[in-house]
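Structure, as structure tokens:
Removed from the display is one protein chain of the complex; every other protein chain stays in position.
When the chains are written out, they are named A, B, C and D in that same order, and each has its own residue count from 1.
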Amino acid sequence: MKPPADARSGGGEPLLRVEGLSKTFHDRRLFSRAGGAGVRAVDSVSFSLAAGETLGVVGETGSGKSTLGRLVLRLVEPSAGRIRFNGEDITALSQRQLRRMRQQVQMIFQDPYGSLDPRMSVGAIVAEPMIVHGLWHGGRDDRVLEVMRQVGLQAEHRNRYPHEFSGGQRQRIGIARAMALQPKLLVLDEPVSALDVSIQAQIINLLRELQQQADLGFLFIAHDLAVVRHVSNRVAVMYLGEIVEIGPRDALYSSPMHPYTVSLLSAVPVPTVDRERGRDRVVLHGEIGSATNLPSGCRFHPRCYKARLKAENPDVETVESQGERLPAACVLHQPRPVDAGDGHVAICHFPERGGDRSEVAVRAVESSRGAG
Amino acid sequence: AELRVRIGSDVGNLDPARIFGIENQTVASHVYNGLVKYDQATNKILPDLAESWSVSEDGTAYTFKLRDGVMFHKGYGQLTSDDVKFSLERVLNPDTKSRYAGQLAGVKGVEAPDPLTVRVVLEAPNAGLLNKLTDFNQGWIASRKAVTEIGDKQYAMQPVGTGPFVFDKWSPGNQVRVVANKDYFGGAPSLDAVTFRIIKDETAAAIALENGEIDVFFALQSPPVIDRLKKADGVTVMNRVANHTINLVLNQTVKPLDDIRVRKAIAYGINREALIAGYFKGTKAPGHSVITSSFPEYTEEVPQYAHDPEKAKALLKEAGQEGFELELITVGLSPYNELVIPMASDLEKVGIKTKITVLERGAYLQARGKGDIMTCITGIVGPPDPDSPLVSLYATKSFPPGMNTSRYDKADDLLASASAEQDPAKRTAIYQQVMSQTMEDVPVLPLYADQLFMAHSSKVKGLVQNSLFTVQAYTVSLEE
Amino acid sequence: MLRYTARRLLLMSITVIGMVTVVFFLLRAIPGDPASYMLGDYATEESVAALKAELGLDRPVWEQYLGFVKRALTGDLGTSVVTGQPAFDEVLESIPWSAALSVSGIVIAVLAGVPLGVMSAVRHGTFADLFIMFGALVGISFPVFWVGLVCILLLAHEVRLFPALGASSSTDFFTQVHHLMLPALVLGFSVAAYIARLTRSAMLEVLGQDFVRVARAMGVPERRIVYRLALRNALIPVLAVIGVTFAWSLGSAILVEAVFSRPGLGSMILKAVFARDYQLVQAGVFVLASAVVLVNTSLDIVYGWVDPRVSVS
Amino acid sequence: MSDGAVLAVRDLSTVFPSEAGPVTTVDGVSFSLGAGETLAVVGESGSGKTMTFLSVLRLVPPPGRVTGGEVLLEGADIAALPASEMRWIRGAGIAMVFQDPLTALNPVFTIGDQMLEVIRAHTAMSPRQARALALEVLERVHIPAPAKRIDDYPHQLSGGMRQRVLIAMAIALRPKVLIADEPTTALDVTVQAQILELLAELRSELGMGMVLITHDLGLVARYADRVAVMYAGRVVETSPIAQGFGRSRHPYTRSLFRSIPRLDLPADQPLTVIAGQPPDLARLPAGCAFEPRCFLGNGREDCRSERPALLPTTSDRHLSACPHWRALIDAEAGA
Partner (left out) sequence: MSAELAPETTAEAVPRGRAVRRALGRYLRHPGLSLGLFVLVLLSFVAIAAPWLAPHGPTEADLMNTLAHPSGDYVLGTDQYGRDILSRLIWGARISLEVALAVVALSLTFGSLIGAIAGYAGGWLERTMMMGNDILLAFPGFLLALALVAARGSSLENVILAVSIAYTPRVAAVMRSVVITIRPRPFIEASRAIGMSSSRVLLRHVLPNALPPVIVVTTVSAATAILAEAGLSFLGLGVQPPTATWGNIISDGQGFITSNPLISLSAGLCIAITVIALNLLGDGLRDTLDPQMRRYTGERML
């Protein structure tokens, strides 16, 4: 793996900078109940990404990961905030300029089959971006073949249709399509979740290789913490539309600050018998939260173990919430960012940090990590 | 007892000034009377509401003595001369927009000197006037009180007359019912009521008759159904030659129909005998002129055009019109839209390209009103009054508006002199002269004389068929 | 709920208004007009013009439309130019006839089509399936008017099971039903074939779904699976088309009505179109549109009852 | 092998006809399951995991057909039972929980209705009694306020709750064997843990034998007593977790382990991949199906020509279908 890219992006404008990005979906059906708050799929998200760097994004279903990815390509219109790509404000572009911008920002999708038009041959699929951007002047066949070769597809595959390929090959076609325009930034929306473990490794390795060749920036969305750890330089954890924790990979995995990150880590099974057996898990309370009906205060408090631990502490002021006593801060107030340095930031009233680190967090990290 | 009569389509307007269509006329004929009427069997003119009448010397004034004590239905009082004056003047009044104003065109005024005397004053003598005042269309007498109280428009489906039956109820699309007028001046009918059932499909109607769901099958036309009913048990089929022929009208203002040779070629080219024998299976009679054998004026001494394809071809060749295109235009009603088919086939065989255009009634009327359509198929349905077909089809004043779509203009003088002629024999001679001349010029080619069929179950007694296109239930009784 | 009802009512009225508007302008595009139709062969240009003026047909179309809307809002749908009677009264007379025929037709279609479709799906690929589906295809291949006449010949004449006339003047309920049966069967039959095919494919699809496999894996008897668990799901797409089918059947009813000599809304509108009786057509279409919309709305309610996923919104 | 086993399967085979000829999706599968034991079945997508157990229940979708084998439930062969009797086994003897809780519930019936349907299919309970039982099991799978939830429709429940309802349905009749087919793949990581803990708890409470189909080796490590690895319709390795896990005697299992990113290993080393693509069942090679992708046997003549049998290795509880399994141990020792 490359040296952390942060070092290089220290000075100039990063490849991608997202500031206060929000997206609220409204139900716009005719005569629908107007005035509803809508779904706050992404809520004031900020981060930056350098060339050659991978930012991993994890979070549970519905936490806004895909919406964030779409926003970066402006496949959905942001409700608020800015996206700067190479210093240029994408949010202000006209549709025409936007299409041109998309030469440089490409996306790879979770469902390798669904994202390919079943009625187009592989050659046509790979050539299509070039045609769309007017880069197709007759004899660009070689470019198609080159891209296909790059992702490990053979020349004779070009006349076949997506259904004639296996899942891994299909994902390669998707990657070839995205690479055809030689983009600078790739948004990968769960690119390996639908693949089998054995194929997943092939694709991860391929992506990594492509990144190194072209100095690509990756926004890598996934829900598998192990995969994200494997590919990312930095990692952002999303919960109900917010980035609740972001930081350099190792810092985040070795000393997670947000209780949600801790719970995620503890839930990842490890295929080692002795470690897996007898490992305590943080079993979260309740069901997955919903972006349509956001809790007050800290969004995570209805499921948070740390809030409950804290509530037992007589020094902490508590309030009654949903039949439980929880810290007043968690229930009533939006938490503020806590910076642990080195860009490791979490938003939590009681971050797992320093002396306040709970036993649970320590054990979760230990049991998930390698020996030693 | 209730008589159930099949009619082919719905009624819609029973106002004598605006009435139209045989279904309406059939229903109305039960409700109304005229000053005079035709004998159902012989077509002789007989007294109806008028007991007697007299004609002035110069033939311009007709005085009618009304029957005393005739009562309108539904309590609208006794019939007086004022009602007659009202009814006739209503037809003449342009505001009424009656389709029959033309029928009474020569009437200068209607006077009512006393309640039981009516005088109709004419501008010029018109020997055919009585025909116009028979119990049909404009001849039907309505009650002034009823029309005024019910309202000019609403009256259409709330008719009040003096006839043997009283209008009872109309169920749109389903049936019309009239009930016996117990106080009818001619004596109460033996039936209690008559229901006119609307049954479009003739096969279905035939089965209904055989099944005893209806008693009288009116307006029976389809040859196979006629055939079927003739064979059926307990069903009697009646027929009678009608007062009208069905004609092909050739518009002389459209080339090449202005050429008499072309018209004759068409006449020779169409195999009318085969049409009657093959298509109608003998259910129609030959039409020698537009006057059928039900008229006293009928004659066969007119130019004849027996089927002769060779002659037709020769005529066309002579006219230099081989292979011209003839458009046969007809309204989308059976049998008009059907009989053009073999005609077209015949004409094709003599080298006339034919195109059939079937128009829905509204569009047809509009097209014909413009006067530039090449042909049309028409029949003048009406009383046995020779003026009715002859004037309608051949008089120049009959277009526009009217039926002279051929735009024939050579019969006006003869028709006028017939009108003025008081001597019936001489008048007949003039009419026959008109027939000969028009058959020589063939602006109108009679295809066949219509024949009216009617079927009834054996329970029905006393049904008499007239040569108008109506059915009259007054004389009917039902045997249980 | 209130908002939902209001929304539905609004949608309903938009559809009705839309249909009546379309018809209003369509009618005026038809050659011929009531004036020349009424005056017939002897119409002069002046008399036609005078009658047009009297009927208000000489004014610009949009002005006529506004007038019509204004009057319609006060509940006045005009007077038939032919009969002089209020157009709505005549329409009202034909409603029961049409309703009886179309509703019983659809009911018969559903009662016959759904079980046949289910049977065919369950016996998928067997001879029975082939037979039913072949029968269904033949069923939809012969025009209703032809089937109607054949039925009259066979069932009303040869075997005197039913009367030949599809309508009776009697007010006796059973007599009426007896007369209605044959036309309803013929109309229902033409739709049943369609419903059977639809049910079959919906059923095949449902039977392939996971929850059916779950029910099987839990040992639920096959009969319960088919007729209870799967059928309700399969009915959803069937329900969805019944609305359209109902509208469609009101149209084909014209043919059935013609064969069986039954009055009805469709025939009445047809007659009125031919007579250029604008008011009557408009009133008829108004009622027809309302009926279609009403049926669709009630289907939506049933839909919500069958498919809980839609009822909440 | 079937001694004391609640479920023993021998030589089970299932074939689907296809254009390219018959496809054997389950190819002579044998395994056994003890009471209270959890057998994990792993293997990549399409290797026949689900089909094996559908074959056990004789629910193979047509035109597929079970072509042979024995299925012993508590010693009685149910493979030969007539269809009408097989129904009584399903749900009451062997119950199955499917992969996708979103589609496994009937969208137009309340969950109570669906549970009642299952309960009353097997018992003579009155609706009231059945409902009481349904409430009891819903409680048992930790559905909060079951009395309220029982009349909900599936779409009103979250994914995790739906999966719990399916589990409740499966255990309502206290089956001897519970087959859980990837019960958590459609669920989120945090919910996944809840569900698996629940299953483990129920298994020990009810003393069922449990089959856990998955391809997550982490879950196997945590929950299974024994594991069976499938490849191309065959079981290629079975071993007790305690001894065999991580010390696999089959190259496929080895490669599988090495290709998953793990939190407990350093992040920066590239993943080892299994070359090539999963096999096409319609065109299986004559020999070992894994041979084209095998780091050990690729190109070896014997691997190409002979289909290896599943045979005991170091212990007779640890079976492998690789004749060259010793090479793996040697390499281990060498490293």
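We take it that a contact is a pair of C-beta atoms (placed from the backbone, for glycine too) under 8 Å apart; a residue touches a chain by one contact, two chains touch by 3 or more.
Being a predicted model, the structure only gives us computed values, none of them experimental.
Participant: Which residue, A:Pro14, A:Gly62, A:Gly81 or A:Pro129, contacts the hidden chain when the whole complex is considered?
Facilitator: Going through A:Pro14, A:Gly62, A:Gly81 or A:Pro129 one by one, A:Pro129 is the residue touching the chain not shown.
Participant: Consider the whole complex, including the chain that is not shown, and state which of B:Val235, B:Leu275 or B:Ile430 touches that chain.
Facilitator: In the complete complex, the chain left out is touched by residue B:Leu275.
Participant: Any idea which of C:Leu92, C:Leu111 or C:Val244 touches the chain not displayed?
Facilitator: Spelled out, the listed residue whose C-beta touches the missing chain is C:Val244.
Participant: Would you indicate which residue among B:Pro256, B:Pro303 or B:Gly332 is in contact with the undisplayed chain?
Facilitator: B:Gly332
Participant: Pick out the residues on chain C that sit against the missing chain.
Facilitator: Touch set of chain C with respect to the missing chain: 14-15, 18-19, 22-23, 26, 29-31, 124-125, 129-130, 133-134, 137-138, 140-146, 149-150, 153, 204, 244, 247-255, 258, 266, 269-270, 273-274, 288-289, 292-293, 296.
Participant: Residues of chain B in contact with the chain that isn't shown?
Facilitator: 201-203, 222-225, 227-228, 271, 274-275, 277-279, 281, 332-334, 337-338, 340-342, 344-346, 348, 356-360, 362-363
Participant: Please give every residue of chain A in contact with the chain that is not shown.
Facilitator: 28, 30, 70, 73, 75, 95, 98-103, 106-107, 109-111, 114-119, 128-129, 132-133, 152-154, 156, 159-161, 163-166, 169, 174, 177-178, 181, 202, 205-206, 209
Basically, only the chains that are shown with their structure count from here on.
Participant: Rounded to a whole Å, what is the gap between the Cα centroids of chain A and chain C?
Facilitator: Centre separation, chain A to chain C: 54 Å.
Participant: Give, as an integer number of Å, the spacing between the C-alpha centres of chain B and chain A.
Facilitator: 89
Participant: Which positions in chain D touch two or more other chains at once?
Facilitator: none
Participant: Would you please write down the residue numbers of chain A that are in contact with two or more other chains?
Facilitator: Within chain A, no residue touches at least two other chains.
Participant: Spell out the residues on chain A that touch chain D in their complex, using ranges where they run on.
Facilitator: 1, 60-61, 166-169, 196-202, 204-205, 208, 223-227, 229-230, 249-250, 253, 263-265, 267-273, 275-277, 279, 281, 283-284, 287-288, 368-371
Participant: For the complex, which residues does chain B have touching chain C?
Facilitator: Touching chain C: residues 9-10, 12-13, 15, 18, 20, 94, 97, 99-102, 151-157, 171-175, 177, 195, 197-201, 203-205, 207-208, 210-211, 213-214, 360-363, 365-366, 368-369, 400-403 of chain B.
Participant: Hey, which residues of chain C end up touching chain B in the complex?
Facilitator: Per the touch definition, chain C meets chain B at residues 30-33, 36-45, 47, 50-51, 79, 82-85, 90, 93-94, 97, 149, 152-153, 156-157, 160, 163-165, 167, 169, 257-264, 267-268, 271, 274-276.
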